[in-house]
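Here the complex is missing one protein chain, while the rest keep their positions.
Take a look at subunit A:
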Amino acid sequence: MSNKIKHHLTDDLLMAYAAGSLPEAFDLMVATHLSLCDHCRARAESFDAIGGCVLQDQEASAGMSDGSLAATMAMIAKGAPIAKPSPPGCSVLPAPLRDYVGGDVNAIRWRSIGMGVKQAILPTTRDASARLLFIPAGAAVPDHSHHGTELTMVLQGAFSDEVDHFARGDVEIADEDLHHTPTADITEDCICLAVTDAPLKFSKLMPRLFQPFLRI
């Protein structure tokens, strides 16, 4: 839990998360950020409260079928579904990410995408993609632009680009207009979660050769 986060999620993302209409990859980004940021967790839960009001205003007149309460009691009697406990580990990756990785950072299966930069694509629905990025201390990710929306959140280390400096918990929101060259701080290797609803375009250095390996 850090109180130093200065780049937060937007209201529209939090409301869409509460409404349940985001692609899975974006849900993962929001859940990961909320795990680190009580400021946004409170905002997200207040958007849940709107959902509570909507639910409460539903007509109850259609009713449930006869015997539905008894059927539910029978369901309850079978016991709670076994909750899959989150894999142990409590440092770099918050719980929602550990669920996707199957552990903490040392369980990540990295693939090199060149110049020391590595990535691991996480299994989500295909309407958007989520991946972890590893940027060696001091290294830069090639200048690239974006289709659609891309969110990048720092999990370890920090990076800087033309916009600002981003540390653990900070989210950079990039759209078509942003061309940037994120550079990891020299002090530590940088690990980020990145989600996008469109393929990344690299404008130089990361040649077309690499595109097939990106698989997004």
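In the analysis below, a residue touches a chain if its C-beta (ideal position, glycine included) is under 8 Å from a C-beta of that chain, and two chains touch if they have at least 3 such contacts; residues count from 1.
Here is the rule we go by: contacts and distances are computed from a predicted model.
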The complex's invisible chain, by UniProt name, from "ECF RNA polymerase sigma factor RpoE", "cysteine desulfurase", "Molybdopterin-dependent oxidoreductase" or "Taurine transport system ATP-binding protein": "ECF RNA polymerase sigma factor RpoE"
Among A:A19, A:A107, A:V163 or A:I186, the residue in touch with the chain that has been omitted: A:A19
Absent chain, residues of subunit A that touch it: 1, 10-13, 15-16, 18-22, 24, 26-28, 30-32, 34-35, 38-39, 41-65, 68-69, 71-73, 75-76, 80-81, 86, 94-96, 99-100, 124-125
